[in-house]
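Report on the following structure.
Below is a slice of the complex: some chains, not all, each in place.
Chain nomenclature is as follows: A, B, C and D, assigned in order of appearance, with residue numbering initiated at 1 for each chain independently.
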Amino acid sequence: MRVLLINPNTSRAMTAKIAVAAREAAGAGVEIAAVCPDPGHGPEAVESHVDEVAASAAIVDLIRRDLAAGGSDAYVIACFGDPGLDAARELVDVPVLGIAEAAMHVAAIAGRRFAIVTTLGRTLGRARDLVARYGMEHACSHYLAVEIPVLALEEADPETTAAIERACLGALDAPAGEAADVVVLGCAGMADLCTLLAGRVGAPVIDGVAAAVGLAAGMVRMGVRTGIRGEYAPPPTRKHGRNDTSVTSDGFPREAAQWQL
Amino acid sequence: MRVLLINPNTSRAMTAKIAVAAREAAGAGVEIAAVCPDPGHGPEAVESHVDEVAASAAIVDLIRRDLAAGGSDAYVIACFGDPGLDAARELVDVPVLGIAEAAMHVAAIAGRRFAIVTTLGRTLGRARDLVARYGMEHACSHYLAVEIPVLALEEADPETTAAIERACLGALDAPAGEAADVVVLGCAGMADLCTLLAGRVGAPVIDGVAAAVGLAAGMVRMGVRTGIRGEYAPPPTRKHGRNDTSVTSDGFPREAAQWQL
Amino acid sequence: MRVLLINPNTSRAMTAKIAVAAREAAGAGVEIAAVCPDPGHGPEAVESHVDEVAASAAIVDLIRRDLAAGGSDAYVIACFGDPGLDAARELVDVPVLGIAEAAMHVAAIAGRRFAIVTTLGRTLGRARDLVARYGMEHACSHYLAVEIPVLALEEADPETTAAIERACLGALDAPAGEAADVVVLGCAGMADLCTLLAGRVGAPVIDGVAAAVGLAAGMVRMGVRTGIRGEYAPPPTRKHGRNDTSVTSDGFPREAAQWQL
Amino acid sequence: MRVLLINPNTSRAMTAKIAVAAREAAGAGVEIAAVCPDPGHGPEAVESHVDEVAASAAIVDLIRRDLAAGGSDAYVIACFGDPGLDAARELVDVPVLGIAEAAMHVAAIAGRRFAIVTTLGRTLGRARDLVARYGMEHACSHYLAVEIPVLALEEADPETTAAIERACLGALDAPAGEAADVVVLGCAGMADLCTLLAGRVGAPVIDGVAAAVGLAAGMVRMGVRTGIRGEYAPPPTRKHGRNDTSVTSDGFPREAAQWQL
């Protein structure tokens, strides 16, 4: 079983770190391939809606490239905004998981109410949108940001970890009627902090990368694919008279530039 | 890794069938133990709220018995009403999954809208309650029953399968704005029909037993336990002067009668 | 008209106190019978989901015993978690009310937003679930706990009352856009504090026991029964070959042990 | 105990019919006074939002007149649109109930899902608004109209009753996942049909007049008043220099014209 892990930003260091977390979570017999776009073919980090658009386009590119190379058994979008998730599901008929989606589903099983702790406050609106989409409005009790840029997570900084821990405890130690009992880390770049933080705060701390890989592998094992009878049917193809063969009829380049781990 | 699969009804045939489905879905290295209450210590089938109460009590008994014997790494409640789920989570600090819960989470990832197809119409109210609890109100498009009793599923009857297939197609073939693209089977006793039906209807058909075992194994691998800082903390213990040592302070018998596979 | 008040815990002192509150709220011509399970046949208090399971089983037992003795005109489940409510409605075709349900309905009429003030914070998750089930999410503004065990309410302790009063005022004195204007007491054991607290805080304070008895009597007078055409039809009966005549086909003992007031 | 029943339309025949239903539902010791505005001081029927505005104004007038005459222990607004309910709660500090509100609360206790069956389809929008306000969106399964004007209900017409019965059965006989198990009659003028219809359709049929009187009497018995610490505090009074002493500072006439039963 091969799971393709797609980091839609161009940070190779983050891609490598995410791949480690994914491999730890995958059971025996699960191969993890990890890709990210080449510089200039995707955003350096995903910290805005503009970045999300670029990330979505990179994901479409990278999945098409993977399909051209034979495809995978499942796909994981390793960015907490779950960019391009619906588009990815149109392109393949195997499971596709976003890490925000996976983290929230697992968090909803691990406890009653979870807090999202993320990097920049400006991304919490997207988090709210995803919470609504996944039906987690009753389950999500806190939206918290430590105001540290995504790329600053590349270096293991004790103060960063301490700031995240303080945010977690703010939610877990709230009065009984308002408190969280689970934490969701709101950035793929925090994947390596998960176990450390869980130990410190005494509560489950969910990393979406591990959650998505675990769910994806489980879905492959049980034979559940993506439904193709409705919204996720393959996109329509169109005839057109253009001579420009470097792009598809939906305007994407024919071949993405990527770095693979 | 050991996952305890608890069928809360007393049907050993169904317990055996469920165990087969669970073992197929579990990856390498996952041991599935399957138990059900002895006759007279649980309901013969779970088809009413009264049955659910009896099932919940049986589940508490069986988990306590398992804990006394050393405990498991995760627990799956193999009944679509998810009876006793909250109580089970208080008793252990490892993952506990209900099969309705697991099936809905997986279905929400496999497509946009799922139909629940179950045995008796009278259980659809409980299904609605669970859909609301798990935040799946946007995701669940149909509540359908074939009006076949749970225990009739023990025998492989082509007409039963055909009735379930007709219900699935009713939801999948609805007009675009209303149609489902995924089916959730609303009874543990349908676990063996999953692959057959998926092939016939051309859409993902989710069996909660496989979904729960897959999720449970994934959660164990990624080290996510049940949160114990809030509602799922161990139940309070109480001192009392009673001499009756055959029951606990919450009125449960000290030892459950069970059949194990 | 006879209303059976069921306290599902084994505290006879609490049962007696609840019966007093019920009798005060019942109009002329309403007979209140009050029962609780014998020690060892129910939980000593309902402070966890495990206790709720035990309480639900006790309620099924006690209603079956009451039916065997001729039945009542309405049933009130005197525990704020409303355990066993759906099961009870299957067993009879007369009104059955939970005290949380009744308190919330009355509170929604008495004002715009109510605060729930209860004993242990760990039970607030169940309160949230009930608020959602009864459609009271817009109406419930606060979930508060004084962290005093249920059985400590048996003794009239001024400090306990003061703690409850402080919690009430916290909700009533909040800024206009967030404040409650009604309080719901979240435990049957607080029934005797209702009038005292209402006077002290200058707002309606709702005790679920009185609310449920009032609603039950009203429903009997207007001839409204429990609907039996759908989910609340009598549970299916099943033939089986077991010789054990001490239990029913759903695994309940044939006869409950109870104490009646 | 005196409950003032306010029919906000000018039909004395309907007022008399409603009073009968109210008196049957009231327990011993409950005095029912019934009023309606004089012709020209209220709408002839409430079948539009314009009528609702007129009905609301009539209700404010009639409550002020009742207060000037000593007041009552509770008020019931006997029109299914619950006109003027919030205003009435500002004017008094005793319970005020709308019949739609009361019917929905009782219906939600009597079963799992209710159908509203009313006169004109054009009023169903108001019914939807009230369902949302009272948190009954999960509980209300059908919105049905027989397209018979309100005043046509004054005469006992077998065809009218048959049309209402057909509407009820349409909701009760729907497939299990969609069916209602309780009916709410959506017009005070249907109060006399309640028992007859319940017998014919085999399900609880709720008349809001009886429900409101029952709830109001129960609230008076248990000492629950309307909360006055927030939105329902008495309206502000204002100083002004006008010489016109026939109106209040909010523009209402000083004295309403009414007919009392």
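Here is the rule we go by: a residue touches a chain if its C-beta (ideal position, glycine included) is under 8 Å from a C-beta of that chain, and two chains touch if they have at least 3 such contacts.
Keep in mind it's a predicted model, so treat the numbers as computed, not measured.
Total copies of the shared sequence across the full complex, per this structure file: 6, with 4 shown.
We adopt the following convention: only the chains that are shown with their structure count from here on.
Under the contact definition, chain B and chain C share the contacting chains A, D.
With centres computed as the average of Cα coordinates, no chain lies farther from chain D than A.
In summary, the pair chain C and chain D forms a contact in which both copies contribute largely the same residue numbers, shared numbers making up over half of all those used. Rounded to whole angstrom, the centroid-to-centroid distance between chain C and chain D, based on C-alpha atoms, equals 28 Å.
As a whole-number value, the distance joining the C-alpha centres of chain B and chain D reads 44 Å.
Contact of a single residue of chain D with at least two other chains is seen at positions 112, 138, 176. Shown here, the protein chains touch in an arrangement that is not a line, ring, star or fully connected set. A complete list of chain pairs in contact reads A-B, A-C, B-C, B-D, C-D.
By the touch criterion stated above, chain B contacts chain D in their complex at residues 120-122, 124-125, 128, 132, 142-145, 147. Partner chain A is touched in their complex by these residues of chain B: 24-29, 95, 97, 101-102, 105-106, 108-113, 133-139, 172, 176, 179-182, 194-195, 198, 202-204, 206-207, 210-211, 214-215, 217-219, 221-232.
Listing the residues of chain B that touch chain C in their complex gives 10, 37, 39-45, 47-54, 56-60, 84, 86-87, 89-91, 120-122, 124-126, 129, 132-133, 149, 151, 230-231, 233, 235-236, 238, 240, 242, 244, 246-247, 249-252.
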